[in-house]
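As you look at this complex, bear in mind that one protein chain is not there, while each of the others sits in place.
Note that the chains take the letters A, B and C in the order they are written out, and that residue 1 is the start of every chain.
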Amino acid sequence: MIKEMSGQHSLGNSRLDGQYAAAGFGGRVGWGERPALLVIDLARAWTDPNDQMGSDLSAVTTAVCQLLDVFRSKDLPRYFTTMAYDPSLRDLSRVARAKTPHLKQMVRGSAAVQLIPELRRQADEALIEKPGPSAFWGTNLATLLNSDRVDTLVVTGCSTSGCIRGTAESGFNRGLHVILPAEAIGDRSPSAHEASLFDMNNRYGDVLPLKTVLDELDRY
Amino acid sequence: MIKEMSGQHSLGNSRLDGQYAAAGFGGRVGWGERPALLVIDLARAWTDPNDQMGSDLSAVTTAVCQLLDVFRSKDLPRYFTTMAYDPSLRDLSRVARAKTPHLKQMVRGSAAVQLIPELRRQADEALIEKPGPSAFWGTNLATLLNSDRVDTLVVTGCSTSGCIRGTAESGFNRGLHVILPAEAIGDRSPSAHEASLFDMNNRYGDVLPLKTVLDELDRY
Amino acid sequence: MIKEMSGQHSLGNSRLDGQYAAAGFGGRVGWGERPALLVIDLARAWTDPNDQMGSDLSAVTTAVCQLLDVFRSKDLPRYFTTMAYDPSLRDLSRVARAKTPHLKQMVRGSAAVQLIPELRRQADEALIEKPGPSAFWGTNLATLLNSDRVDTLVVTGCSTSGCIRGTAESGFNRGLHVILPAEAIGDRSPSAHEASLFDMNNRYGDVLPLKTVLDELDRY
Partner (left out) sequence: MIKEMSGQHSLGNSRLDGQYAAAGFGGRVGWGERPALLVIDLARAWTDPNDQMGSDLSAVTTAVCQLLDVFRSKDLPRYFTTMAYDPSLRDLSRVARAKTPHLKQMVRGSAAVQLIPELRRQADEALIEKPGPSAFWGTNLATLLNSDRVDTLVVTGCSTSGCIRGTAESGFNRGLHVILPAEAIGDRSPSAHEASLFDMNNRYGDVLPLKTVLDELDRY
């Protein structure tokens, strides 16, 4: 059993890392043969601090744009996600409306769900409208990854404790190498961010500094 | 944006709860028409503190057994899960072996994956062998829930930050009412437990005291 | 082994029906507690005989409209599907482009994928854009069915040997009662239509005359 001193789950807590390692967690998945970049939900609703559910993700956006530059220059696959429901909201479940009422603002074609212009999404970069937290649930992302021969998914965007974590678990479930560049992932809550990075690093994928990710990409 | 004072995500932090509520999180999903009890991974590997990944879950087990008594007396559906791979481990992905090497001990039929006897599983209670954290991934649980007309899933067992959380998100994705009785859920790490209860309560299901859950069940 | 006289799989071939029944196929799933109507791909691309992949489905449309009237008058759930890809076609797999090149015409928002006006889709009736043959693959239809407490799916539209059959198998997989009203289902090929009705009736759902379906709906 893991005994914690501080109650804090953050990366770089070497005592806790050691305890998880002893319990058989936190190994390295490493990189596969063909990486792709997945940019989760960098749309106005999440990135505008004046929006109900928004927060300042400008540093995350900068890091994502650095990664986009590299993936574009190497012509490795890029995918973007946003959330979108029919204006009738008929495709939003009762429990989703009740638990997370902000989802009722995520109407297809509205300003709230448009990708932010800093990403400069290009016409040949897939945009996936997802109905839930994980980018795999209710979408054909798995199909695109197979079609593009992707085995390594670099997951970026927001929010760490919601859509990022759900997507990381989904990628792990499907046998993909999940890579999480720490600076390119954000959350409105700093402690939820830290706790999910810790859990994901122990369970689903490798949390790495952005610089390490950029260095690794050199070889593709 | 949510501003935290303490860095701690725990239920009952009213300031943080208010901030999440303002951001459109943490509504109540409530109860549907027909609840079922799902008992996740209460097998020896997780419950024996001498096992590599085990911890003391005796209080969780007691709470689960209280719920089992009620669901059995009302003849409401019960499902158990464990993990299990072929002795060849051929059905365990490379990344799962690398990230969570303890999974290599989860061999079908071995002592490690047997349900603990305290649960007294009965022959007409489904046992689902799952290959990943969520009880829905790679299993036919969704089929059984439809077949049994279940719309409300009371999720119990372990671990809060792994299989419980993955299952709660999956249930939410599928439009189910997810109910999480706090005392009937456990984790080897107290702070990971608290952080995931907080996130789940804001995003996927209702975290409730065991007593409230038992009281609600009275009406079925 | 089933010995066939004619080589034809069509409903009403009593000799063949008897052989399948003896082999443990073709039982009745019957009706559950709450039916919904699913209308598959009645959009211009499939219904205009001048379109590359279109055929005359006017009799099917008439039957579907009769069912729509009943489901609307009883306020039972209705869902429509069409297919739709991004104008970049980036979300269409390589193998799908190669095997069924007509899919490249299924661009979101184009005339080809608009529902036909005869259906008079109402604002509170869900429209599901699907990327593959089954209405469940890559969509959140399963979520809506749970949210609406549906356990019985009346599957209509086109094409019998493609999207209808894929959807019927998916519904069966998920434990749903699949009902197939024969006159409300069509295919560009009469023999493919007959062969798939035969297989579906033996394996996945109950193929019934439209009149029987309308009579059964009386009790809801």
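Observations
Keep this in mind: a residue touches a chain if its C-beta (ideal position, glycine included) is under 8 Å from a C-beta of that chain, and two chains touch if they have at least 3 such contacts.
From a predicted model like this one, the values you see are computed outputs, not experimental measurements.
Screening B:Arg94, B:Arg120 or B:Lys211 against the full complex identifies B:Arg94 as the residue touching the chain left out. Although one chain is not drawn, the whole complex shows that of C:Pro35, C:Gly166 or C:Pro181 it is C:Gly166 that touches it. Checked against the hidden chain, the listed residues C:Leu11, C:Val29, C:Cys65 or C:Leu214 yield one contact partner: C:Val29.
Of the options C:Pro77, C:Gly132, C:Gly157 or C:Pro181, the residue whose C-beta touches the omitted chain is C:Gly132. Listed by residue number, the positions of subunit A touching the unshown chain are 32-33, 142-147, 149, 151, 173-176. Contact residues of subunit C toward the unshown chain are 1-2, 4, 6-9, 16, 22-30, 49, 52-56, 93-96, 98-103, 105, 132-134, 137-138, 161-162, 166, 169, 172-173, 175-178, 188-192, 194-196, 198-199, 202-205.
Those residues of subunit B that touch the chain absent from the view are 86-88, 90-91, 93-95, 123-128, 131-132, 137-140, 143-144, 146-147.
The rule is short, and it goes like this: only the chains that are shown with their structure count from here on.
Centroid to centroid, with C-alpha atoms defining each point, subunit B and subunit C lie 36 Å apart.
Put simply, the C-alpha centre of subunit A and that of subunit B have 23 angstrom between them. In subunit A, the residues that touch at least two other chains are 93-95, 132, 137-138.
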